[in-house]
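Yeah, one chain of the complex is gone here, protein chain that is, but the others are all in their spots.
Chain nomenclature is as follows: A, B and C, assigned in order of appearance, with residue numbering initiated at 1 for each chain independently.
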């Protein structure tokens, strides 16, 4: 079931659950996948920036990907395969596609600068992994320092039939979505799926601009699913009400790097989605002050969304 | 009335108002200053990143600074004097201090990398402008690409008696505030004022961590003043309630570069604080979709904060 | 006598001579200009990266530029006007063009990334300074972090009739010259002058690839003039023989930043072209070891080029 350009909904960016001693927590992988499914996720993404992928060796990465694919039972699983070189990218891609992955996500190396460098890179990457493998462009300039204009994205889409999705996390980025959808409307670009990342900070408006949903790892993927669904149903105000209630916490989770992940895992553990908020070394953990702030935010959120009050521990 | 390390409250980052044809709108400067004073601002900052300073020639910059200083009638005015070289920085500093500025703000050039380069830069800058001129460190890594650890900031403070304030806009940055206040508590750093920027995105918690207030340009400086005041009065929940009500719009305004400024000026013009949302070229303007989004956010905000419903046009 | 696209030869990048106490040394400016003329320079460039321009305030910069223009007596003088904003760029440009400058040189700000950002910047810059003012593109990615493909350069040239010259200092850059000359040959780009910088490190081959000459500050501009002339006369081996004899020293001078400038000024002072090797603060000076290395290199060079043995002190 390969990924297609009409993918919609919410693909949570899955963290990698660890035990306190650094071992991979496979039971938590299972419970997390089950949770994603139960709240209406339409797929999921593994080994992304927030999946602590660089702390996994090759065998572990493949084992985790396989676990996800098998347990997802038909929900499409996208695997992050960004690598310093095409050889490692191609190896991992072949391995996960053999296991049943729906597609792969490729971030540009931060050495790319010119428009040509970017489009050539994606052409070469597609050739390296196989032009039959569906792939996702990750457009995240704040982290990767690579700036892709809408015209560059269009060129990648038009040159590579296997490009099926954009993970949109440019910021500011609302006009970019409108421009890309305009390219589709004027016939200059074939349709692709656009799922939004960036922690979900602008998701309320992104779907109104034409995005198909979210691909991000906020600790309440159920909220992301609800907002996307409400907007699809035309319940704009309800969507914003729910989103706004979560925004103080969502904003707090939006702290780049290991700290944001620490907040995310802390809340997910508290909700019982995973067993522990441990990060593999080198990682970050929350100070007592930060924990108290998160608890305060959860308590305030619980007044609007009872799910924030139901905790497993 | 030079700036001192016990500065508190809110120093709005003032935009530069222009007429539609690019001329400076001095009447709007006056009305803006009056507004800042009326809502309880304790100072203001001019010619910062969001003040379109690079679009002003030297004579204009000085004239604007002077207008602010005179009209502020005793409220301290900080002038951004960052420049590619110390000669221009020193010239502008001398000129504005002669006019009665309270101090100057200095951002590091984006070529600095090592700890030593940063501390040496501030030592040389202080010597260049005069060691009697109070100055503010601007710590804004997302924009300037210069990362200052708490230890580096402490070193700058200890080496330069005229360093009186930190404009804190690192992100994530809460722990940084706690660490710096810890340095003061353990006696390893003399006290300085910490005012927070970054659009105010974490202001609710920053003041709880020990910040003295805000220095940012959100289009509702009255809200910033209220939040700082409520927190000082111990009304934590009320502070968060007000902050959270504004967060959807504040978040929307937080779009780096000319677009964020376009939102800010649009709202300020709508509120009657300035006459026009024009930016001098090259600038950005809001699309119809973006304007509609801002209007929607204002309408929603008005349910919680009536000030959002009172518009001048 | 405005700069035109058929400019050829050597335009030395002039350092700014200072007295030991930091005052500008106008007598050395005069002697340096006279020296440049005497060795066959066809023009000169002032206030570039190596001219310590950021250490000059506005009045000083204009006074220096004027001194050069007047003393050059008809030799075209190009003024570096790169600035954080168009207002300052336009002010300085107007001032120096009024004084008789031949044109201005504009480096891109290091925030530019995409092809469009670069071409838009030069269009806006040209509008800001006046579309009648001849300008030079400075293409120096190692220092400015802005990468311009040949296609981007062509677009700038085609969109801006007043763009007359490329200061080429990309590295590696030989193929870029060939590609640009190919654009001219196939009629897709109008002819422009290409003068090469980068310390002259590849000048021997750059002129063979089609460059019109050099714009760099090596302490032996006489050698640069000779190499360009010998190549123009078809004396390839002689050109390389002379270049290779200088290469050890030229390579030694090629140390980015204040250190390279310290070597350059040291040798120029030793040759009597300027009176002192002082840099205005903050600057660099040579250690005893470095001075001994330069002396050793000069002594070795003197065996091949007697000019290296003739010193003024």
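Note that in this section a residue touches a chain if its C-beta (ideal position, glycine included) is under 8 Å from a C-beta of that chain, and two chains touch if they have at least 3 such contacts.
Here the structure is a predicted model, which is why all the values come from computation and not from measurement.
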Listed residues C:6, C:132 or C:175, member touching the removed chain: C:175
Candidates C:209, C:265 or C:280 - the one touching the absent chain: C:209
Identified contact with the non-displayed chain, of A:10, A:90 or A:196: A:90
Hidden partner chain, residues of chain B it touches: 113-117, 146-149, 151-152
Contact footprint on chain A, counting only the chain that is left out: 53-58, 60, 83-88, 90-91, 110, 120, 124, 281-282
Interface residues of chain C (partner: the chain not displayed): 142, 171-172, 174-175, 178, 201-202, 204-205, 208-209, 240, 243-244, 247-248, 251-252, 255-257, 259-260, 287, 289-290, 293, 300
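Throughout what follows, only the chains that are shown with their structure count from here on.
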Same vs different contact residues, chain A with chain B, by half of numbers used: same
Chain A onto chain C, rotation angle from CA fit, given as a multiple of 5 degrees: 180
Rounded Å distance, chain B centre to chain C centre (Cα mean): 39
Separation of mean Cα positions, chain B and chain A [Å, integer]: 33
Shared interface positions of chain C, touching two or more other chains: none
